[in-house]
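The complex is shown incomplete by one protein chain, all other protein chains being positioned as in the whole.
The block that comes next holds chain A.
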Amino acid sequence: LQDIRNTVGNIPMEWYQEFPHIGYDLDGKKIYKPIRSKDELDEFLEKMENPEYWRTVQDRLTGADVTLSDEQLELIQRLQKGQFGDINFDPYEPAVDFFSHEVRIHPVTNRPADKRSFIPSLVEKEKVSKLVHAIKMGWIQPRKPKDDSPVFYDLWAREDPNSILGRHKMHIPAPKLPLPGHAESYNPPPEFLLSPEEESAWEQQEPAERKLNFVPRKFQSLRAVPAYPRFIQERFERCLDLYLCPRQRKMRVNVDPEDLIPKLPKPRDLQPFPTTQALIYRGHSSLVRTISVSPSGQWLVSGSDDGTLRLWEVSSARCLRCVPVGSVVTSVAWNPNPSVCLLAVAVDERALLLNPGLGDRLLLSSTDQLLQSWEAPQEERIQPVRWIPASPEEFRSGIRLVLEHGKPVTQVTWHGKGDYWASVQRNPGGAQVLIHQSSRRWSQSPFRKSPGLIQCVQFHPCRPYFLVASQRSVRIYNLLRQELCKKLDSNCQWISSMAVHPGGDNVICGSYDSKLAWFDLDLSTRPYKLLRHHRRALRSVAFHRRYPLFASGSDDGTVIVCHGMVYSDLLQNALLVPLKVLKGHVNSLDLGVLQVLFHPTQPWIFSSGADGTVRLYT
């Protein structure tokens, strides 16, 4: 067998697949691949015929077939079983511990010991001597046992006022905890214990809302008292309060409530004023919207929702006449001129001039003459309303002239001289205020455009002014110069009524939001005082012509009479004192008093109410 050792080394043999040789031998000559001309059939035949076929393997390096010997086979089988290749090797030989824990008398190694292991270390000696020196010199001292307990001394031995910080002045000390009351006792008086209802109410409350933060309990003896389960929590809450609660200095209001009540003159000293209900004028079957008194103070006229006007004698409460006008009477006004006896009445869409037929006959006839003395002018002027003479049956009931407005009329009011009068009609966007002259049967609309919804108008008692109250404000116009001279802001939501002081410098306004505003025209355009006496909407306000009195009637069924003294001295403000709350009207339809009116000469007051009565208080 020749030695054909391949010298290519450990390389993938497929590199030689293309070549006829398979590598090089020791001499550098090519080793050629053995001729392999066997096909599948030859292979099969070989397999069937050659008994050594199963132990024949190909040598990858030479490509020659090698038949394995018996020893080689055995080795392969042993390796396949995971056994050692060498048969003689015993893997379970007893182990001999060479480096063991046992100390031997002989050295393990034969190496001789170093010299330095016999001589003391110089470095260590140096270190030790240094330490010894340091100890001798007292540089190093033994560690003292630590004493943790704090040391106390007289901290405030020298109280130096200069060392107090400036910020200490601003310091707000925390308030102390409230001291316990009887209820917290372990054995409280029986009235401090909670009843079962109170206890359940206590449990349902939020912890922050509770008045007591514990339930009072009673124990028979001291030994029965248990520990309080929330003790630590309460201490903790106190801690939180101390460092988390914002602190603030608050001045405690220490006021005697009696001092808050203003010192006013006593009503007794401000007499006369109406105090008691004297007369009731009955007859109307529906609410009495409006009343008016004759300038002499002898007669009273009232207009009601039942479509009638009633004329009363003031002193006897007798109904003298009843004039049916056919519709709701919204406003009546007696002519203030004592030489003329005439009534202006607002009924639905008409305004009537009515001769009541009461009192002096001469006066009545002269009034009629005054009205009839009118002559139609040559040229017809365009008027906002139509003046129509009354029909005969109307004439018999006293009606003299009818003014067709075409819109519902809400108010009529006379000028002080008794010739001019004004009416307000509900005509949003158009002319709302009309001024009429009864002697010339002539009307005009003074304003080109209207300032909102007009509530009421009033002639100034002594100057040529005209006051118009819209929803929120009162405008004062100068009629001569035809310009706006003042606008009063009322601070109210909706003005209901207005009255002018006979002196002419003060105006009061009632409003539906239950306020009464007193204006001093010399002072400001804002209210001098806003009075909230009534509990519900104000319907009407009035001034007395002679006495310093004014009154207001409201939906809550009361009339409040106040003293309103105006001084001629400009420096002194008006004095307002409520004098009397007059009651008597019964509320119906959620309405109480609809109009209040003072007697022209006496300190009496009339009020008309929703219960269909007119009452006189004296």
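Assorted remarks:
Going forward, a residue touches a chain if its C-beta (ideal position, glycine included) is under 8 Å from a C-beta of that chain, and two chains touch if they have at least 3 such contacts; residues count from 1.
Everything that follows uses one rule, which is that contacts and distances are computed from a predicted model.
When the listed names "Putative EF-hand calcium-binding domain-containing protein 2", "AP complex subunit sigma", "Electron transfer flavoprotein subunit beta" or "PESC protein" are checked against UniProt, the chain not shown comes out as "PESC protein".
Of the candidate positions A:F89, A:F118, A:W139 or A:Y153, contact with the unshown chain belongs to A:Y153. Touching the chain that is not shown, out of A:V57, A:L73, A:A201 or A:C245: A:C245 (per the contact rule at the top). Of A:L26, A:A64, A:I164 or A:A201, it is A:I164 that touches the chain left out of the display.
Remark: the residues of chain A touching the chain excluded from display are 143, 146, 148-150, 152-156, 159, 161, 163-165, 167-168, 171-174, 176-177, 179-182, 184-192, 195, 214, 216-217, 219-223, 225-236, 238-240, 242-248, 253, 255, 257, 260-264, 266-267, 277, 280, 531-533, 560, 576-581, 583-584, 586.
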